[in-house]
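One protein chain omitted, others in place.
Then we have chain A:
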Amino acid sequence: MSQTPRTLVGGAPSATYVLRFDGRELTAQAGQSIAAVLWGAGILAWRTTRERGAPRGAFCGIGSCYDCLVTVNGRPNQRACLVPARPGDTVTTQEGTGHAELGV
């Protein structure tokens, strides 16, 4: 690939840091969402559905579909496309839990 998103917009991140995803170490650029970090590492699925255990990841990219739910630092049901990645985050695949503790 000659062109990349980075070469298109130029510049460099103010920092890069490591987060852990299911035991793997991934590099995040400051300011990326967790979904962006995962896409950047070629990972498109980080959740399995409640009924059939089917793999899912980011779909709508803007916080409306809830397909990208993930557990961040032990907190389940976070929308990976919205949550900024922070240094040292531990992200784990989420097995589709229901609506626990939320009114939808």
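Quick note on the criterion: contacts are C-beta pairs under 8 Å (C-beta built on N, C-alpha and C of every residue); 3 or more make two chains touch, one makes a residue touch a chain; residues count from 1.
Here is the rule we use: contacts and distances are computed from a predicted model.
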Choices "Flagellar basal body rod protein FlgB", "NAD(P)/FAD-dependent oxidoreductase", "Sarcosine oxidase subunit beta" or "Tryptophan synthase alpha chain" - which one is the UniProt name of the chain not shown: "NAD(P)/FAD-dependent oxidoreductase"
Hidden partner interface residues of chain A, rising order: 1-15, 29-33, 35-37, 39-40, 44-45, 49-52, 54-67, 69, 77, 81, 83-84, 99, 101-104
